[in-house]
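The chains shown are only part of the set, and none of them has been moved.
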Amino acid sequence: MEAPPAAQRPWRPSQLVTLLSDYGLDDPYVGIVKGVLQRESSALRAVIDLTHGIPPGDVAAAAFLLERSWFHFPSGTVHVAVVDPGVGSARELLLVEARGQALVAPDNGLLWPLLASEPGALVLRADERAPRAGASHTFHGRDRLAPLAARLCDGTPPAALGAPCADPVRLELPRVEQDAAGDVLAEVVHVDRFGNLITNVPGELLARGRGPDWRAEWQCCVGGERFALVRTYAEARPGDPVALVDAYERLEIALREDSAARVLALGRGTRVRFQQRKRSGA
Amino acid sequence: MEAPPAAQRPWRPSQLVTLLSDYGLDDPYVGIVKGVLQRESSALRAVIDLTHGIPPGDVAAAAFLLERSWFHFPSGTVHVAVVDPGVGSARELLLVEARGQALVAPDNGLLWPLLASEPGALVLRADERAPRAGASHTFHGRDRLAPLAARLCDGTPPAALGAPCADPVRLELPRVEQDAAGDVLAEVVHVDRFGNLITNVPGELLARGRGPDWRAEWQCCVGGERFALVRTYAEARPGDPVALVDAYERLEIALREDSAARVLALGRGTRVRFQQRKRSGA
């Protein structure tokens, strides 16, 4: 027997809320959202910042980082993601239930990559009651999303807070392609603080159907250069870029104890090819 | 019957403490303050960072952001604000009770804008017991303010921790003026992460006594340029600066999907005039 669809499982909040935004930390915007969560929720246990360093308005960056983070959290967690250049316009708020967790965000594509990988998710358009007196047109993180998260945190199931939505706004992140020879055509989708160049290629795509030495069967080509795949940063020689499966479970290009992005002068959007090495005598 | 003055209402802590400082996040100063709060309080539920990105020693920036934030928190919250160039000197610590919340800060003007808007506040000079052995002359956030906040959080009412203070240090933020014609003379008092230029003009000042279309009756003049007032960022055309009521409930100048501060090369201290449009045939 299959698992019942998301809407029919009981909603059991973990009383944890995560926040992801482009608010930065120099303004009190994030603190104010937390104040509202505390004011509106009686069950809230902890609020966890995913990041507030998303470049202003960069919905694609937020979508990538959220999709690579949310599944590490306990069942019952409520994720609030706000990168919202359309705040105050007619755009709706989306409410998603997947793997026993809930997510709320503007319906601007932020949740699309996550939805694309979770076909069983329950997707709702938030059906808010009449806007409160004094609700702003410019700060829905505080005035609409935090109150919604508080209700989820206090036990109201997602299905009671919205109506099914069949056409959430789509946002396609760069796709991984495979050519006729089996080579993998990828793209750098993120650069982290260490200057690691994170591609859109899942580790398991290169490992699939190969033995434990799968790394030796590939090389990573960028521009005219070729880099070996290794298991850990420590296996690289200083000065030699390498590719490895990273914290996001994606292939990244890294430079031991230095910034690959700076030294190679590469960044988001760089095309990368993972090429199969010719096997002699196979 | 009027509400009794602040001192006579029972103090009911929410067991929440907020922190605002110029400590930054690269040193462990904020973490250490939280360690002391946990060590000294048995009731503490959560500590919320408002911001630690205040420019070093910028008491006016801290005063503006605190005054625009604190009222979003639950009754019983304790706010600790530390921007304190005079740490270790003879300056006193101030302890304020207002709207059922408490605030502690150096008596250097940081709380003045908030006090100016809360005439019913109870203002006390913190009456600390003998300084503890080992208390520093350089880190009162840790050694004096955190222990004070812990006592408030655990139930000691503000009035038990200080003596009334009639002359807290004043710090006047730029005032809004209105000329004979009714135009509003304002100033940019803050620039946020998005490059929005936040003025000192409350939205309700321009809306007062006008209908729902009050925005159409004003224009915002800076240098030789004039900008329309809109309701949301999304109503602006990319490239056209606009003015709108923002997250701080103040009028700000913004540029859709770009930084008004950078593109217009304006910043804190810029003079802004909100001018009434001539109404034809009225």
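Order as written gives the chain letters A and B; numbering starts at 1 within each chain.
Here, a contact is a pair of C-beta atoms (placed from the backbone, for glycine too) under 8 Å apart; a residue touches a chain by one contact, two chains touch by 3 or more.
The structure displayed is predicted, hence computed values, not measured ones.
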Size of the entire homomeric complex in copies, 2 being in place: 3
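Just so we're on the same page, only the chains that are shown with their structure count from here on.
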Distance from chain B to chain A - Cα centre to Cα centre, in angstrom: 33
Complex contact set, residues of chain B against chain A: 14, 16, 18, 20, 25, 46, 48-53, 65-66, 68-69, 72-74, 77, 192-194, 231-235, 244-247, 249, 256-257, 259
Residue ranges of chain A touching chain B (in the complex, touch as defined): 22-32, 34-36, 38-39, 46-47, 56-57, 85-89, 91, 136-139, 142
